[in-house]
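Left out: one protein chain. Kept in place: all the others.
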Amino acid sequence: MTAAAQTRPILTVQGLNAHIAGQQVVEDVSFTVPATGITALLGRNGVGKTSTIKAIIGLIERTGAVELDGERIEKEPTFKIIRSGVGYVPEDREVFSKLTVAENLRLAERDAAPRRQLVEELFPDLLARSGQMAGTLSGGQQQMVSLARALLNTNKILLVDEPTKGLAPKIVAEVAETLAEAAKTVPILLVEQNLHVVRQLAGGAVVVSGGRVVHTGNALEFLDDAELTQQLLGVSTEPAAGKTAAKGAAL
Amino acid sequence: MSTVVLLLFTGLGLGALYFLVAAGLSLIYGLMGVLNFAHGAFLTLGAFTGWEIARRTGSDNWGTFLLSLLVGAAAGAAFAAFTEFVLIRRLYQRHIEQVLITVGLSLAAVALFDGIWGTDPVFIQGPAWFKETTEILGARVPNDRFVCIIAAVLVLLALVFFLKNTRYGMIIRAGVENRSMVTALGIDVRKAFTLVFTIGGAAAGLGGVLASHYFGYVSPMLGGSLLIFAFIVTVIGGLGSLTGAAIAAVAVAVLQQFANFYLGGTGDFVVVLALALVLLFRPSGLLGRTS
Partner (left out) sequence: MTTDTDAAGTNRAATDSTGSKGTGAAVRETRRTTVTNGPGRPGRPRLTRRGIAGAAAGLAGIVLLVLLPLLNLSLPGVLPGPTYTPGSLQLLAMCMLMAAAALTYHLLLGVAGLLSFGHALYFGAGVYGLAIILQNLDIPLLPAMGLTLLIVIVLAHVVGSISLRVSGIPFAMVTLAFAQAGSVIVGRNPDGRTGGDEGLTLRTDNLPDILVGVANTRNLYWLALAVLVAVFIIVTWVQSSRAGHVAAAVRENELRVRVLGLQPYLVKLLIFVVSAILVSIIGMVFLLLQSGAVPRAMSADLTITLLVMVVLGGVGSRWGAVIGGVFYTILDQRLTTLANSDAIAALPDILRVPLSEPLFILGTLFILVVLFLPGGLTGTAQRLAQRRNRSRGTGAGDSAGNDSTGGHAAGGQSTAAARDILEESA
């Protein structure tokens, strides 16, 4: 964390606002993502984490300043932002269900020399299923396709939105492992509800509430502070009490 | 029996025309969410340019006919590309305004055709073979029906090949499913927009030349009247589905012909009735995305 803080951040978000259908979903959000390791973007359900990610790459209308590796990108269209070196793994995976696995991957290739070999090594399962329609894959396999699409290219940053959502524990572990592996070469901004995964992976943490950033700091320190976690995420980090607390927060 | 066969081929010929219009409409709507009222104008322009070629180079030979198909398709494609590039693109994502633009364009274009070629139908002649008939199971089927059917089948095959086997085809298929994710992979989807408009315009222009031979005349209203049935076809087939458009085009046209003959000229109502039934029981169309 301290080492990362000394170098220039890879991504700087300053005063980001975003609207969907006239409703403000991101309000004056500011944070930075260091150039190494995994930074977790945390918060309760519906506080604007996904919207923040989408606003960064221009999938929803936004104002404010976004700087990627020293370049301002907030005025650029989505495809140019992605091409300048962003890998995006969306919530709910969003694979093209009527395209084959191979087509899904080919569509994502934007480098002159995409790292097909790496992807094949990471996800041997996909190679075997390359002719299958992506819509017929299991959730875990679709997540592999979605991750593979981002890992095919050389990126300055990966934006990964809830990669373990709805997956079986075994697959969750696999996904976490993949992310840890990827993080050795590329910084990641990770939205994740599963706090075990966050503990396992994240260095820094940015906590959002009501569309605003309410806390930034070290992820482990944050999660160890039970009171603060309870207050900002509505969950206790103690597994036993976790469920009831989450329910209380939802109501 | 011979009546049934004749009706079937006449229906297939008409279905071929519907398909040529609906294919572009459906792809454009599927990819961009644009309901293109100007599509009929693309067809009419194709028909008139085809007619001009026939008029200038002597109508009664195959060379002229093939040339008129080519030029008609090119005219439709050029008009469509212009429409997308100059008008539609400025209103990216504003679907209502995009529809309005195409409505205005269709009004202006049809009026301009009126001014240039007059409001009365101009009659057209193709190669003499068109007016001859071929006997199939006792029915004497006019040959121009076959030309329409073959052309539409070739267009369908070419489109399917393009969509399945080229990178742009892949982008279009992916974009119909989830456009924003395509841009989130770093792809400039606007190029695909211009492309589907151009392809749709070419198919409509081709359809215009064929329609002028099928009906025997060209008039500024030609596109508008086919367009409405093409709308019905795209809704029944499922918006954005090429195969759906093909199946629905044939089904609608054949149904229309049979109803016209056996139910006392009620073809158009039967088609609207079919539309109502599809909407009641399957609002997303035969092959549409179920949402």
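All chains are identified by letter, namely A and B, in their written order; residue positions are counted from 1 within each chain.
The rule we apply is simple: a contact is a pair of C-beta atoms (placed from the backbone, for glycine too) under 8 Å apart; a residue touches a chain by one contact, two chains touch by 3 or more.
Small disclaimer: the values here were computed from a predicted structure and weren't measured.
Relative to the complete complex, which of the depicted chains are touched by the chain excluded from display?
The chain that is not shown touches these displayed chains: A, B.
Please identify which residue in B:Phe19, B:Phe130 or B:Phe231 touches the non-displayed chain.
B:Phe231
I'm checking contacts with the chain that's been left out. Which of B:Ala73, B:Val110 or B:Ile172 qualifies?
B:Val110
Using the definition of touch stated at the top, determine which of B:Leu100, B:Ala128, B:Ala158 or B:Leu263 touches the missing chain.
Final answer for the missing-chain contact: B:Leu100.
For the chain that got dropped from the picture, name the residues of chain A it touches.
Within chain A, the residues touching the omitted chain are 21-22.
Which residues does chain B use to touch the chain missing from this display?
Missing-chain contacts on chain B: residues 29, 33, 35, 87, 90-91, 95-97, 99-101, 103-112, 114-116, 224, 228, 231-232, 234-235, 239, 265, 268-269, 272, 275-276, 279-280, 283.
Following the convention adopted for this analysis, only the chains that are shown with their structure count from here on.
Could you give the separation in Å between the centres of chain A and chain B, each centre being the mean of its C-alpha atoms?
Roughly 44 Å, centre to centre.
Can you check the complex and tell me which residues of chain B touch chain A?
167, 170-171, 173-174, 177-178, 180-189
Using the touch definition up top, name the residues of chain A that touch chain B in the complex.
That would be residues 57, 59, 77-79, 82-83, 88, 90, 94, 96-99, 103, 106-108, 110, 149, 153 of chain A.
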